[in-house]
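Only one protein chain is missing from this complex, and each of the others stays in its spot.
Moving on, here comes chain A:
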Amino acid sequence: MAAETQSDTDFGEVSQLKGILFEYLSLGASLLGILSLAALLVYVAVDAFGLEAADPLWFLIYFVTLVVPTLGFVGYGVKNRAVGTVGGTSLLYLLGGLAATLALSILFIIFDAQQWLLVYTVGVLPAALVFIYGRMKEWQQANLLTPIVFAVGSMLGVFLKGPLATFPQKWIIYLWTLGVPVAALLGSRALNRDGRDAAVATAVGTLAIAVAAALAGPALTGLNSDVTLLLGLFVGAPTLAYVARVVRTGHDGVAGLLMPVVIFGGMLLGAFVVQQVAVAQPESWVTWSYFTNPPSQLSAEEAGLFPAIVGSVFVITNVAIMTLALGVATSIYLEEYAASSGLLGKITRLIQVNISNLAGVPSVVYGLLGLALFINGLGLGLGIVLVASITLSLLILPIVIISSQEAIRSVPNELRQASYGMGATRWQTIRNVVLPQSLPGILTGTILALGRAIGETAPLLMIGAATTTFAPPTGYFDSVTVMPLQIYAWSSQPSDAFRYGVVAAGVVTLLIVLLTMNSVAILVRNKYQNES
């Protein structure tokens, strides 16, 4: 009887040994991966920023002024979630604004600002107005009219460029073509949140900040008025609007606004102390002139990555547009339209298998394809932007297609059924249900694929891209080099200064561009995720 009473209260024990073992094994694996990546980054950073030259005191000063306060604040933010959120968001506004400014500055090196002014004024703006009017009034024809207005207007804009002789200054163009939409956007967001007065104040304030930055900025910073305008517009105005909102609504995390102050204040304080004490500073290769100089072959100190940065951004922008358009269209066709049974179904499956195989083809082969098809076949120039963009697009297209298909497939069938059941056509179902639901997944796949494209060298060498160019490309038929190619060229230089310092700085720059690109894409993705 004793045994029976015991089994009533004693439940015994189920061994969890395997589970625990597995847990720690996977933890170990991830730690190993992360640590080796971190070691690599530290190694590169030491070279790129010339940290070896710095006095230990230098590290101590920055540790005290920057690292400790920042870490302390982050710790506080982790404990007090509201503060953490506000702190993170305000940093994001600042950095996002900086990234936008940089990207636009580079894009306007390539694209003609005056041309953009015309296209915007007669094409983009009217089309946007028609679209918004249609949305507000539930006016159905707007959806049809918008692309027509856009196409006709843009063409008109292109043709207007010839006859027109005088154009306003660059910062005025920016104010009209970028400032007004940003002001309207911020204003409409304020309208939804806080009503009419706040909206007007935000919009007018945004424009005022932009104008002030353009007029007063150059004297204060030594930058061009168009750059300071962009800074005011994308960094100043959104951040201020955010600060104002947090303060006015009495958000719990008001203290989080100090986060950027702590970081940038720490940097300034550190610089000040270092100057006073006069300790040896690191001899960084990553300097402002590194970003703005052409690549010198002779002097490592004067070498810069400017043409390659512009080239990379230009090519990647093209690749992103092309692969998104082609990849999404193809994946939608394969998932939503293509027959899955019968003869057509067999053909579809064959195509599907081929796409999967193409994703695994080495990149050199794509280079060869580009060479044969576009240069030998179509007679396009060696190593020009157009050929580079198309070749890289072909390279990552299969990856984009496969990941987009995966995202589209993950949309629950019940939602499609619901849409069809309401009398939606296939296109309406795709447009209203499938695409919004799968967009985050599609973007994730595309981001990863673009990351691969931006680091490619082999296919570009195959299509005859120069490893070094001294001026950035300004059109689709200019020859182009990209960051990895330039870095590769430097790495074969005889002098150590090139092989370690300049190359490491190039790697850091490449990583920065990649991270910026990814964070913009992630922001876009999160926005959609929240909406749907």
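Keep this in mind: contacts are C-beta pairs under 8 Å (C-beta built on N, C-alpha and C of every residue); 3 or more make two chains touch, one makes a residue touch a chain; residues count from 1.
Note that in this section contacts and distances are computed from a predicted model.
**Q** Can you pick, from "Acetolactate synthase", "OB-fold domain-containing protein", "Thiolase domain-containing protein" or "Phosphate ABC transporter ATP-binding protein", the UniProt protein name of the chain not displayed?
**A** The record for the missing subunit names the protein "Phosphate ABC transporter ATP-binding protein".
**Q** Return the single residue from A:40, A:144, A:280 or A:350 that touches the missing chain.
**A** In the complete complex, the chain left out is touched by residue A:144.
**Q** Among A:36, A:425 or A:526, which residue is in contact with the omitted chain in the full complex?
**A** Answer from the full complex: A:425 touches the omitted chain.
**Q** Using the touch definition from the top, which of A:437, A:469, A:486 or A:509 touches the missing chain?
**A** Looking across A:437, A:469, A:486 or A:509, the contact with the absent chain belongs to A:437.
**Q** Using the touch rule from the top, list residues of chain A that touch the missing partner.
**A** 138, 140-141, 143-144, 146-147, 337, 340-341, 412, 414-428, 431-433, 436-437, 532
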